[in-house]
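Here is the structure we will look at.
A protein chain is absent from this complex, but the other protein chains hold their places.
A, B and C label the chains in the order they appear, each numbered from 1.
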Amino acid sequence: MSVDYHKILQEIEEAILPLKGDGEIATYIPELANVDPDKYGLCLHCFDDQHYVLGDWNENFSIQSISKVFTTAMAFTLIGKEIWKRVDVEPSGDSFNSLVLLENEKGIPRNPLINSGAIVVADILVSILDNPKNDFLAFVRKITDNPTVDFNPKVAASEAAAGFRNAALANLIKSFGNLENDVERVLDFYFHQCSLEMSCYDLSKAFLLFANHGVLPHSGEQMLTKSLTKRVNAIMQTCGFYDEAGEFSFRVGLPGKSGVGGGIVAIYPQEYSVAVWSPRLNPKGNSTLAMKSLELLTTKTGFSIF
Amino acid sequence: MSVDYHKILQEIEEAILPLKGDGEIATYIPELANVDPDKYGLCLHCFDDQHYVLGDWNENFSIQSISKVFTTAMAFTLIGKEIWKRVDVEPSGDSFNSLVLLENEKGIPRNPLINSGAIVVADILVSILDNPKNDFLAFVRKITDNPTVDFNPKVAASEAAAGFRNAALANLIKSFGNLENDVERVLDFYFHQCSLEMSCYDLSKAFLLFANHGVLPHSGEQMLTKSLTKRVNAIMQTCGFYDEAGEFSFRVGLPGKSGVGGGIVAIYPQEYSVAVWSPRLNPKGNSTLAMKSLELLTTKTGFSIF
Amino acid sequence: MSVDYHKILQEIEEAILPLKGDGEIATYIPELANVDPDKYGLCLHCFDDQHYVLGDWNENFSIQSISKVFTTAMAFTLIGKEIWKRVDVEPSGDSFNSLVLLENEKGIPRNPLINSGAIVVADILVSILDNPKNDFLAFVRKITDNPTVDFNPKVAASEAAAGFRNAALANLIKSFGNLENDVERVLDFYFHQCSLEMSCYDLSKAFLLFANHGVLPHSGEQMLTKSLTKRVNAIMQTCGFYDEAGEFSFRVGLPGKSGVGGGIVAIYPQEYSVAVWSPRLNPKGNSTLAMKSLELLTTKTGFSIF
Partner (left out) sequence: MSVDYHKILQEIEEAILPLKGDGEIATYIPELANVDPDKYGLCLHCFDDQHYVLGDWNENFSIQSISKVFTTAMAFTLIGKEIWKRVDVEPSGDSFNSLVLLENEKGIPRNPLINSGAIVVADILVSILDNPKNDFLAFVRKITDNPTVDFNPKVAASEAAAGFRNAALANLIKSFGNLENDVERVLDFYFHQCSLEMSCYDLSKAFLLFANHGVLPHSGEQMLTKSLTKRVNAIMQTCGFYDEAGEFSFRVGLPGKSGVGGGIVAIYPQEYSVAVWSPRLNPKGNSTLAMKSLELLTTKTGFSIF
């Protein structure tokens, strides 16, 4: 498939101009509220390390829930199918619904990409890893091929200070016996993973792994099995966008994951990985401009997984 | 991609042998309970009309909810994006959840592939078509290229007689103002569409349309636009399997749709369409052997959309 | 207890003056929307047939859900404790919640004073009575000692035409096997019972029965056993005011029942029965002025059941 990505990105940049200013930045985590809401960056990575960029593509931002894909992949690597005894793979609907379902299903979260599921995955990593935070950081640095990727301790602290809802989820899960470690310890790990800062360049590079059957393009190393990679992609497809998974699938048609920091990353298997960042969110918590950019990308390139 | 489908189908037939007898047939519709539970058929269709078959591939069965893909495609063709003012595209969780969400969202069903959504789509068709049942039948016969496809009036009557839950849904939707026609008229159409009988051969042939960017392979006619086809596939991917959409995506990785008659149809875009039929269902209402057969198919062929 | 009811009613009339105009009349049943929203009537009945009145106390209005107390008492009389196999006695929260609970509890409504429960009670009466509507009317006329009490066929027809939500409930109950008769037949009875028209005088007279251990004061006849009467009162106390049962118990402290026609009736056992009518409703569907009048009544008389 021969596509002029450069030209398509120009067209996207023009097309989204009228939408700048749509949406609101997340404010429930005080540190996130300090971000310039009008930032916009995009980076599309192909396998030959060719990449195409727009705007603030090289600026770090808080990846937030996108980190859940990394912890899920790492836990899946470490314990394999055992992970599915602790968390399911079904879409969850909205946040309220997810609390109800947690109760209905006796502490088994609906999937690893919502908060409750990510807390269980965090618990798995805290149980297995010697130095959970360091070991996880090393994993992310390796797949990103960037040793400077790091947590933002101020953001982590800010999340902890405002994290009563996550503490409620963790305690509810613990009451059902699906949390092995202390609530505080698990949440400390979880708040740190959410505070990871990466640029669009870093993110799109890291996600090439999922577009490439589990092989790191820069080293050729098979980090995840092909089967595991396929499954992580399937979960992103059905569960990656809170209560807009269907909408994203419908409009964009690629597996992906969003975060309240305004980032969205998506992959087109065997072809590219793309990360977009724009802090203003739509009412369902996904970046307005990033959603639109990706919709335009798949429309203009003419290929989606469907 | 050069794949020996013939050999793979043999392997599937062997592999599922030990699972025969797993699951229970649907009994809530008396007519469905009369089916031989040990039937098993499979038909995989490629674009050159090459097809590969197993067992009872040429025997008619009740396609039930698979018909929802046909009505959705037909309504989408007739009124375009207007359809999304009446029904959403998000996954729904289980049947109970779907009732709750219907209430929460003021009569807008979560997606067109669950009962409530299909009832709204039926209402759309009843409003627009001159002879709703006949016109719909003509549409299905055309894409199937089989003029003998028909409703089973005994099954339709049996569904009506046991259809109190669907009558509850239709009345609840009507109470929110999202049903234009009489409840009885809409349900009559709905019970007939569910009673459609097709073979695995028919079904896989009809679904080639969705694997082929909306073009009928046998005639070359563009029935649906490429964009519309992509969107129907995305909805099948996230909403096609009741509360097992994630599981199916995870294990099989193809867009598809199941019915309580024991049929499942799935597509691999640009390559094939496949229908499997086996009446015994797992606890979530999807055919046990059909699910397994499709999982084996994508594992053995080595390709999924992810 | 020697209380100057005459004086207390004057004080109530003055005290509620500033609240006139608060609230909105029910409009979902077209016929009810035609009522003068500023009507206000009150009648307090003691056992010696002494009664005290205010305003439009002698004007007929649509008693709506208050009729559920009559059908419950009648069904209880006819089949005794068997009724509790079909309907529970627990409070239900709001209308949405009641739909959820109906599902959770497999078609057993939470109590006989919400719509779903009253539909089951209607089904019981339709099964047992030779001429359900006539026999029920005779029962009400007898306890009211007024042979002119009657249904309003226009209101009944109006309810039927707008009764999709009740049809949804009836079908859902039928799908769980908790409805013996045809949905249409049960709803016809139900819509008629709701259309009963009575004055505050009639209503307070009829409810003396419940204040008097089941004995009709005007004839001395024991219509209900003492035990049954106590139980009906207990149900009114916990379930008589939709999602404001606690609030009514808290502010008024008497067993009672309200209807969307704006009527509320309450009893003080062994002492009096009181009916108030004012069509403007608060957001939870109970008459604003009637609630306030009864709160003032128990505050000023100084006696409540607590």
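Methods note: a residue touches a chain if its C-beta (ideal position, glycine included) is under 8 Å from a C-beta of that chain, and two chains touch if they have at least 3 such contacts.
This is a predicted model, so every value here is computed, not measured.
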Touching partners, among the displayed chains, of the absent chain: A, C
Contact with the hidden chain (one of C:22, C:38, C:88 or C:150): C:88
Touch criterion as defined above, residue of C:170, C:235 or C:291 at the omitted chain: C:235
Hidden partner chain, touching residue among A:134, A:171 or A:219: A:171
Residue of C:23, C:253 or C:285 in touch with the missing chain, whole complex considered: C:253
Interface residues of chain A (partner: the chain not displayed): 96, 99-100, 103-104, 164-165, 167-172, 174-175, 183
For chain C, residues in touch with the removed chain: 88-93, 97, 101, 111, 227, 229-231, 233-235, 237-239, 243-247, 249-250, 253, 255, 269, 299, 304-306
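Everything below uses one rule, namely that only the chains that are shown with their structure count from here on.
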Whole-Å gap separating chain A and chain B, where each centre is the average of the chain's CA atoms: 31
Centroid distance [mean C-alpha coordinates] between chain C and chain A, Å: 55
Residues of chain C engaged with two or more neighbouring chains: none
